[in-house]
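Structure in C-alpha cells, see below.
Here the complex is missing one protein chain, while the rest keep their positions.
Let's look at chain A:
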Amino acid sequence: MKLKVLHHDPAAHERKAGKITRYYRNPDPQLHPFERAREYNRALVATKLDKMFAKPLVAVLDGHTDAVKCMARSHKRVADLFTASCDGELRFWNMPTRTCTKAISAHDGFIRGLCVSPDDRLLFTGGDDKCIKTWKVEKNEGMTAMDWDEVLDEGNLVRGEEIDTSKLAKEVPALNVYMAKSAVTSLDHHWSRHLLVSTGDTVDIWDHHRSAPIQSFEWGCDSVICARFNPAEPCLIASTASDNTVGLYDLRGSSPIRKVLLKMRSNAVSWNPMEPLNFTVANEDCHLYTFDMRKLDIALNLHRDFTNAVLDVDYSPSGREFVAASYDRTIRIFRVSESRSREVYHAKRMQRVLCCRFTADTRYVVSGSEDTNVRVWKAEASKPLGPRPFRERQAMAYRDALKRKFQHLKEIRRIARHRHVPSLIKKHTEKRRIMAQAKKRKEENLRRHSRPGAVPFESVRRKPIKKQIE
C-alpha cells in the first residue's frame, strides 16, 4: 500500500506575536466560483465609492476685486499661477500655500492677454489700454514643486491667507512697455523663440527687442479674438476672429494660410501639445470643436454638454484631456476622443467662468470666474491627494481595471455617468435635448416627403462648418 494523507500542521498556521499572518492563495477556479458576478459587484461598489469620495474643490484663492479675465501658469514651476482681472490688476499666486505673493495694478481697464516666457522669467500682459507690458517673475523660494501633501489638510478646504495689500508693492514698474495699435484681446508666447503674438484688429508678431510688431496679418475682419502658437511647428499660429472664422497663419509668409468659417464665433483656441496637428476651439454655440489642421472641412470631434457659450479651453499637458469654461457657470473636462464631458464642476457661488487652465502636472484644474475668485479643482474628482502606500495603490489600480472592464453595463454606466448639476443647467440641457430632437424629426419628415437624395444626411461634425477659405 502506498499512502499519503493530507495534513496541515496547525503549528505552522498559528498566529505568532509580532509576525504578520500569512495569506495563502490558490488560483484554482473551483475555489473561486461566481468570479465574474463577484467582479461585477466589486466594480459596482467601486463606482459608487468614486461618487462618495468625489470632492474636487481643493482651494479658493480670493483677492481680486473684479472678474478674473485671464490666467497663465509657468511652464516648469508647478506652484506658480498668474491671474489678471477686469480692473487691470495682476496677481502672482503660490498654489500650495494658497497665498498671493504679488499684486500689481498693471493696466487701465481690462487685462485680456497674459502669457509666460518659456524660461519662466518674464510675464507679458496686454489690455484695453493698447499696452503690452513685461514683468519680471521671481522664483518662489523653496516652492518649486507643488508640495500639496505638506500644506494640505486633506478634506478641509482652507481658504487662501489674507494678504496685507499694503505690503504688496502696488506700483511695480513694468520692465518694458510695447504700444499696440489697438486694444489687445489676447497674448501668447512662442514655445522657444523670443516672439509674442497679440491680437486686436490684426494679428501682430512682436520681438522682445523691438518696440514695433515685426509682422502683422490682416484677413478681412475687424477684430481677432484669440491666437496661439503651435507647440511643434515654430512658425504656425491658430487664431479665432469675430467674423466666425478660425484661421491659420505662417510666420514665413506674408499672408495667412487658410481659414474655416463656422456658423458662430469661437472664443478661444488651444493646440493639443502631444498631437500638435490638432487643436480645439471653444464656440459660442455651446460646443467645442476639435480640428485637424490639415483637414478643416470637417471637425475631428464635437464636444457637447455645455448649455451656454464656451469661453475658454486649455489642454492638459498629457494631450489626452482638456478643460473648458463656460458662460453657464460650469467648467467641464473632456477626453479628446469623446464627445461627452467626463466631469463637470460647479460651485454655489461660482459665477460665469471666464478662464481655465490645467496645471503642469495634469493633476489640477484652475478656473477664474466673474465672482472674482480663482478656484483650484482636482482633475480626478475622487483621487486622493498625496502619496499612497503600495497596497492601496494596487487596490486602486485593481478597482480601476474592474470599472473599465464593466463600464458598459447598464447599472455601472448609469452611476458613473450621473452628475448632479444645478437645476437651471439640468433644465436647459433637457430643453436643448428636446429642441435637437424636434429638429431631427423635422429633418426626417422633410426627407421622407422629398425626392430621394434631395435632403442629404449631414454629419454633425460637418454641420457647423460653412466653408473653408484658402
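In this section, contacts are C-beta pairs under 8 Å (C-beta built on N, C-alpha and C of every residue); 3 or more make two chains touch, one makes a residue touch a chain; residues count from 1.
Going forward, contacts and distances are computed from a predicted model.
K.L.:
Can you pick, from "Syntaxin ufe1", "Proteasome subunit beta", "BING4 C-terminal domain-containing protein" or "Replication protein A subunit", the UniProt protein name of the chain not displayed?
P.N.:
The correct option from "Syntaxin ufe1", "Proteasome subunit beta", "BING4 C-terminal domain-containing protein" or "Replication protein A subunit" is "BING4 C-terminal domain-containing protein", the UniProt name of the unshown chain.
K.L.:
Considering the complete complex, identify which of A:R42, A:K181 or A:H194 is in touch with the unshown chain.
P.N.:
A:R42
K.L.:
Take the complete complex as the reference. Which residues in chain A touch the chain that isn't displayed?
P.N.:
Within chain A, the residues touching the omitted chain are 1-10, 13-15, 21-42, 45, 405-406, 409.
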